[in-house]
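With one protein chain held back, the other chains of the complex are shown just where they sit.
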Amino acid sequence: MAQAIAFYFIAACILGFAVLVVSTKDTVHSVLFLVMDFLFVAALYVLLGAEFLAAIQVLVYAGGIVVLYLFVVMLVNLKRPPEAHSDPHRRTMLGFLLAAAVLVEVGAIAVYGHSQPAMVPVPGAAMPVTGNTAQIGWLLYTSYLIPFEIASMLLLVAMIGAIVLAKREL
Amino acid sequence: MIDTLVIPLLKIVIVLNATLVSVTYMVLLERKVIAWAQSRLGPMRVGPYGILQPVADAVKLMIKEDITPVRADRWVFTIAPIISMVPALIVYAVIPFGPEVKLFGRQVTLYITDINVGLLYIVSVASVGVYGIILAGYASNSKYPLLASLRASAQLISYEVAVTLTLVSVIMMAGSLSMVSIVRAQQSSHMWYAFVQPLAFLIFFIGGLAETNRAPFDLPEAEQELTGGFHTEYSGMRFALFFLAEYANMIVVSSVATTLFLGGWLRPFPNVAFLSFLDFIPSWTWFLVKSFVFLYIFIWVRATLPRYRYDQLMRLGWKVLIPLAIANLVVTGIIKVMLL
Partner (left out) sequence: MPITTTHYILLSAALFTIGVVGVMVRRNIIIIFMSIELILNAVNINLIAFSQQLQNGIGQVFAIFVIAVAAAEAAVGLGIILAFYRNKETVNIDEMNVMRS
């Protein structure tokens, strides 16, 4: 019961803040709603028993990526409202229609999947550790070691790329 | 019922109140210590030796007019002080003040909770605190606060990297992210981590000074160039919230340093039986004494050292502390794998 209440409250907050993110005029307010959204997604992860992911979500998303967004919004100090100019060929209604189609499609798949027999838990390779954090660490450094290294390379390349792009002259 | 609801709520109330009271008295302590360092008396009028000064300050700040600049972003201007205060307070949920003790015939733990990602929780909550500073500068719609907040947030983000890297080497030593387990690991390894990881301890301390915007890294509040920092446009209780958040962050840094490097609630030399007569002192006293020593050093440093220049500050962070922290991490890893 308590879990259901928590789920519905967190879900309502996630969706509400997400709507505010895409609908607010002021970009800085939009960034703030994004932070709130990420914090509630972290709460949802706690509800799902993934506390390590929740901490990473707050640390990387709320504490890192969104700060980056905020810096860019403050640097891009606009003299005129960003949405003043509109392409005459733009079809906003079509965008809403396509999004509705996506929702119907994904929702239909979810509902269809619900009627199917539930997947049985397939325990992966036996792990010598217990606890959420230890299990993730074990998986990352055994079965998924190469993807992990590739991800770190990707981050390094992205870091260098961002510096090259943002610096006026090297 | 009592164990799941009443006792945790009582603990939360006690910890929050103790924090807020000690924050206000930190301000008085700082004024007194700096006054003594400069052969002055400090506040003397309110109460004997000025010990009621925080009360007078609180009353003064509450009855002051609360001004919102006309061109300010009203909502963001209001929530910015709250955002900077809340992370500093909720960190205390995982800080262990002591082990389990028997209190009125009931086993009570002297910490609010012990989650298995405790240290990660502290780092991630602390990383949210930077929003308060950025938003205060942005919402004031005024050039000095904006400059100060850009400085402050750049400084915070830079030093957070070094501090987090030192925390990783502590995690490697303890093999756990839980604060209580880290203290217990120091007990079983017969050594405070300050002696095992002196470099990490030093980097953590310097980074802590920088992250709380304390002297000698108090550039965001450099009066001579920025008229007072990111809270220039704030007045009354909202200004007080920023002020209190800074001191609450100092207390957080010293509590975390005590837990990670100085053995938390353990008495000195916890495994030397010869000193076991010290056990009559309750464990939380050791925690408070160690944290207090830290806070005193914070003030001492402020009274002693001149302020850094901005480029020197950034150079120290990126070219000295971060490489040292990485080297420390690598050496820790090698030693841990080879020798233990």
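Letters A and B name the chains as they come in the text, with residue numbers starting at 1 for each one.
Heads up, the rule we're going with is that a residue touches a chain if its C-beta (ideal position, glycine included) is under 8 Å from a C-beta of that chain, and two chains touch if they have at least 3 such contacts.
In this text the structure is predicted, and so the values were computed from the model without any measurement.
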Visible chains in contact with the missing one: A
Touch residues of chain A, complete complex, unshown partner: 3-4, 7, 11, 14-15, 18-19, 21-22, 27, 30-31, 34, 37-38, 41, 44-45, 48-50, 52-53, 56-57, 60-61, 64-65, 68-69, 72-73, 75-76, 78-79, 82-87, 90, 92, 94-96, 98-100, 102-103, 106-107, 110-111, 113-114, 118-119, 121-124, 132, 135-136, 139-140, 144, 147-148, 151-152, 154-155, 157-159, 161-166, 168
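Assume only the chains that are shown with their structure count from here on.
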Distance from chain B to chain A - Cα centre to Cα centre, in angstrom: 30
Chain A-facing residues of chain B, complex: 73, 75-76, 115-117, 120-121, 123-125, 127-128, 130-131, 134-135, 138, 146, 150, 153, 157, 177
Residues on chain A engaged by chain B in the complex (per definition of touch): 26, 28-29, 32, 35, 39, 51-52, 55-56, 58-59, 62-64, 67, 70-71, 74, 131-133
